[in-house]
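For this view, one protein chain was removed and the others were kept in their places.
Presenting chain A:
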Amino acid sequence: MAFSNQTPTIVVLKEGTDASQGRGQILTNINACLAIQETLKPTLGPFGSDILIVNSQGKTTISNDGATILKLLDIVHPAAQMLVDISRSQDAEVGDGTTTVTVLAGELLKEAKTFIEDGVSSHLITRGFRKACELCMHKIEELAVDVRKEDADEFRQLLERCARTAMSSKLISNNSDFFTKMVVDAVLSLDQEELDEKLIGIKKVAGGSIEDSLFIDGVAFKKTFSYAGFEQQPKYFTNPKIVCLNVELELKAEKDNAEVRVEQVKDYQSIVDAEWKIIFNKLEEITSTGANIVLSKLPIGDLATQYFADRNIFCAGRISHEDMDRITKAIGGNVQSTCSDITPADLGTCATFEEVQIGGDRYNLFKGCPEAKTCTLILRGGAEQVIAEVERSLHDAIMIVKRAISNHTVVAGGGAIEMELSKYLRDYSRTIAGKQQLIISAFAKALEVIPRQLCENAGLDAIELLNILRSSHAKGETWYGIDFQKESVGNNMKNFIWEPALVKINAISSATEAATLLLSVDETIRNDEQEQAGPPQGRGRGAF
């Protein structure tokens, strides 16, 4: 395709528009994706390392989570952007396996590259890949082990094992005993029908070691801004009555922009009195409900704080929307937007309320909530980045547990399922004639990237272990995968390295989709006006 300089240039597109096409374009796109894959590869698996990214504002992130890294890389290449999108969709859909899906998609493209170079039409390749993917889906569904939900113990174990596998590659892998329990407790405390993970509050407090993190079967939030008098309020209640408000309790102008014209000096005092009366009426109404704790989304001013302190009532204003949402979910009751007509039914309660010191901050804890459809994790750690990574890891684990509850079939991790699928596809490919045979076996080969990369990251001999794995799968050992404890191969179903089948199904299908999509693109037209500032001579043909 090096003739472009000799043919007379016919200007169809606006100057500065970047167009490239043909087979070269496909190869360029594949190369771009491979470069991204190369970056993510070392983070895969329990011995995967982390990547430290500093953005232009100087904010540091240390992460092992594929989706997070890709998001922060700030990728501009349109094809490589595709990989970012699939990892994000995996994150949104299942929450884990974001690295897997990117690595897999990259590997599929790498396999396809040789075919393209050999002049195979990309349509044939995509058809082959789709077929292979379909076969994989059926095979996974066939192989996946169903764990009975009726047996509570067994079911809990399933969840814990899935959570553990999800955490194994993260910073917290050595504390996974501690965190699996926390994660499973957290998800089980949710409403099992809705499983809205937003109701699991995660609070981060720097300081302390990772295992000082707390699980609270209720709500916790940081002490809000308080006015003088706050410290005189009681800080501990058992079975308190709690009223939640969306009312501002402050002495203030009731109407903005209103102006009062005072005609006579004596009227002056009556206006002052009227304003006081408004706020005092509100306060009296609240007190008369018998509530011990007053919470509000809007500020509670110093006057109200002192008023409550006088009557042994605890109050907290300026509670964030999410916290308030979770509080009402936990303690029952409704958020009131007026102070009048508060019935006892609108009040919530919990077993204990307490203000405690956690690290350098004081926290308000509501424990033992009757409705308890929510819970809070308080994460600790030596540095902000540590906590941020713990949070991301827990998020992954929570999503996995959530998936496992609604979809309780599992497969073995550690490369076991990939090897089995690879073997199955290879066997299948031999039964068909034509180019599809090659393409499907290429798909099979691409699947092997997962166990291979796992070995490489752990510093094991990938070639040797893969050979052993292939032979054991050929002998019918379905669940053989990499065993990192023994640094060899083992039955990962028995080793309890479990993953929800859904994660794998989603990872393989979205990787295939991304790969096929990229293969079918043979022209990029980019109208990028900023690029005009670049060197004017010669229209570059790459994606530059």
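Methods note: a residue touches a chain if its C-beta (ideal position, glycine included) is under 8 Å from a C-beta of that chain, and two chains touch if they have at least 3 such contacts; residues count from 1.
Note that in this section contacts and distances are computed from a predicted model.
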Can you pick, from "T-complex protein 1 subunit epsilon", "Histidine-containing phosphotransfer protein", "Organic solute carrier partner 1" or "Cysteine desulfurase", the UniProt protein name of the chain not displayed?
-> "T-complex protein 1 subunit epsilon"
Determine which one of A:T114, A:Q192 or A:S209 touches the chain that has been left out.
-> A:S209
Of A:I36, A:A67, A:A220 or A:A330, the residue that touches the missing chain is A:I36
Could I get the residues of chain A that touch the absent chain, sorted low to high?
-> 1-2, 23-24, 27-28, 31-32, 34-36, 38-39, 42, 46-47, 49-58, 60, 62, 64, 73-77, 80, 171, 174, 206-211, 227-232, 251-255, 257-266, 268-269, 271-272, 274-276, 302-303, 306-307, 309-310, 356-357, 359-360, 381-386, 389, 458-459, 534-535, 537-538, 540-544
